[in-house]
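To start, I am sharing the structure in question, which I have written as structure tokens.
One chain of protein is taken out of this complex; the other chains stay put.
After this line comes chain A, so read on.
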Amino acid sequence: MQHAEEIKLPSRGARFVKGFSRWLSAASAIPRRDPFAFAGLLLYFAFVVIAIFADSLITYDPREILFDENYDLARNLAPGGDHILGTTYSGRDIYSQLVMGTRGALIVGVTAAVCVVTIGTVLGLIAGYFGGVTDTMLMRLADIALGVPFLPFVIVLAAFMNPSQWNVVLGIALLLWPQSARVIRAQVMTLRERAFIEAARVTGAGPWRILFVHIAPNVLSLSFLYASIAVGWAILTEASISFLGFGPSDSVTWGYMLQDAYASQALGRGQYYWFVPPGLCIIAVVVAGFLISRGYEEILFPKLKD
């Protein structure tokens, strides 16, 4: 981004505003064209609102062990009354856990997506533009990353480091960048030969400037496409890691809830109200990402739509 500082044209502010509004209209083109993508965006929006206002939406502290009026543990209460979704085996409020889990899921999902797409975009740009040895090296690196089994790698990583959701983010950033990098590299290779890049070169723009000022905006929509998929991947992975018991023990996530339910034999007691809602929430977030990415695809590759 420091290359943007090099722009010394007088109308820099105006250019920025224009660029931003163009970006906004590109982003809003999705809901206008594709109802599925619109539904996906709405779902995302709903989850973001829940995550932001989670503190006022919860009815109990999600980690608090609750007791009833006779000072007995409020264990395995069915939904209804004070507890919208009932309570867990250890007497915690399921609804409050579910609401709090939204926050954890979104934080992991969005950070991981930003990391993986940033790495993928930058490496894809560099590989595609410079070619030669740089390209070969980066693509070999991509092959290696694709040869590492994903979930086992994150498990090992999570087991060796201190349990925290950042292990998942790290694992995803390290292993999932090749997908976006490859596609962006291919795109850059064709962009590189286009006339407007030649024109920039003739006016004396350096390679980094051409790369980040002239080429990068043209592959940004591809980055968004991969970001919207990566959010879902990250949330699914985080849930799997927490379910396997390698997640952080101090925060409530959907994966943790499912692990808790599984370990406390909620399946045998048929407590569907405990383990079904977290799964449905995960599905909703991931599907929202899929729908948005489909919307992007249809704009990026209109041929697919006939």
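Everything that follows uses one rule, which is that a residue touches a chain if its C-beta (ideal position, glycine included) is under 8 Å from a C-beta of that chain, and two chains touch if they have at least 3 such contacts; residues count from 1.
Assume contacts and distances are computed from a predicted model.
Q: With one chain of the assembly withheld, which option in "ABC transporter permease", "SnoaL-like domain-containing protein", "Carrier domain-containing protein" or "3-methyl-2-oxobutanoate dehydrogenase (2-methylpropanoyl-transferring)" matches that chain's UniProt protein name?
A: The chain we cannot see is recorded in UniProt as "ABC transporter permease".
Q: Could you tell which one of A:Pro62, A:Gly232, A:Pro248 or A:Gly295 touches the chain left off the display?
A: Here the residue in touch with the unshown chain is A:Gly232.
Q: Among the options A:Phe243, A:Tyr256 or A:Tyr296, which residue touches the chain absent from this view?
A: A:Phe243
Q: If the missing chain were put back, which residues of chain A would it touch?
A: Answer for chain A: residues 36, 140, 143-144, 146-153, 155-156, 159-161, 232, 236, 239-240, 243-246, 258, 261-262, 266-268, 270, 272, 275-276, 278-279, 282-283, 286-287, 290-291, 304 touch the chain left out.
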